[in-house]
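With one protein chain removed, the remaining protein chains of the complex are shown where they sit.
Right after this comes subunit A.
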């Protein structure tokens, strides 16, 4: 909640033991790390904008989690959250991001010419290619904590910056609250429209406050470059197209992002980034690159192969249904993307996807012909 300093003073009148949440039935990263001792140590702190420990963990307290799925259970309200509450967030980051240590440095590489290949994924199998990430604007609180004034300022700045894009990136902004019926239907048909969050994971963190105020969607005229404003993050940036030319998708992604960053800088606003965490986003799971590069690919035979999961694990890939996270695959078509976000650069992650998907297709073709694929089993990346 915005500017909750005074609330924190109220809590300090009670002992840490009296305030410590009941996490006995919980299974999320926050619950694993937040001992009573740690709660006591951190509860008097707040970021300069007034974000408190209880604000960070509320979503994890309200959503005990699922026995099989491990959610993060906390969010950042501003850039400083990751510093002020590092004793809580560092172990969570380490656990979530494959052992990433508090002293590790994250490499950013948005130079698309460093990507080898990726322009020739077999279009008989790869239906579409997509790369997404998020960006936060320095000096503004993040969606769980921002006030209406701040959120509107983020929107205004974003619309101005995006309005300056030219060439094949030239496009238009559709504010959620001003959209006409026709525009809304078109955006739905294009699969661009995002809706008010319904997931209790997001609602409990306060991200849906004041909906749909200052939320909107920008996309270029070609419908290959899309930006969401003030949904789960300040900005979500998406490059996508039909077919298997991931290189082109990534080219546009990098070019577009770099241009947008420049336009924001010209207005005196940088993106939140540091050497250790890379790009700073609302959810700790999206730190580093915040990047998910993926394809929709037909793997009807391979997906039934007994070692499918193991292959994906070794390639550092994950599968989802084509409806996105937590959906089931339809007609043997899977969404295959990088599993990592932090500790690898953008180029490295997209390379993993390109190389990995190539191998998956080779395997699929072999299985189609009834041939064995044991010799193709990859080593753990």
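Keep this in mind: contacts are C-beta pairs under 8 Å (C-beta built on N, C-alpha and C of every residue); 3 or more make two chains touch, one makes a residue touch a chain; residues count from 1.
Throughout what follows, contacts and distances are computed from a predicted model.
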item	value
Chain left out of the displayed complex - its UniProt protein name, from "RING-type E3 ubiquitin transferase", "Transcription factor IIIB 50 kDa subunit", "Non-structural maintenance of chromosomes element 1 homolog" or "Creatine kinase U-type, mitochondrial"	"Creatine kinase U-type, mitochondrial"
Touching residue (missing chain; options A:78, A:150 or A:364)	A:150
Among A:86, A:170, A:209 or A:259, residue touching the chain not depicted	A:209
Full-complex contact with the absent chain, from A:105, A:177 or A:242	A:177
For subunit A, residues in touch with the removed chain	1-11, 13-15, 18-22, 49-50, 54, 58, 61-62, 147-150, 152-153, 177, 203-204, 208-211, 213
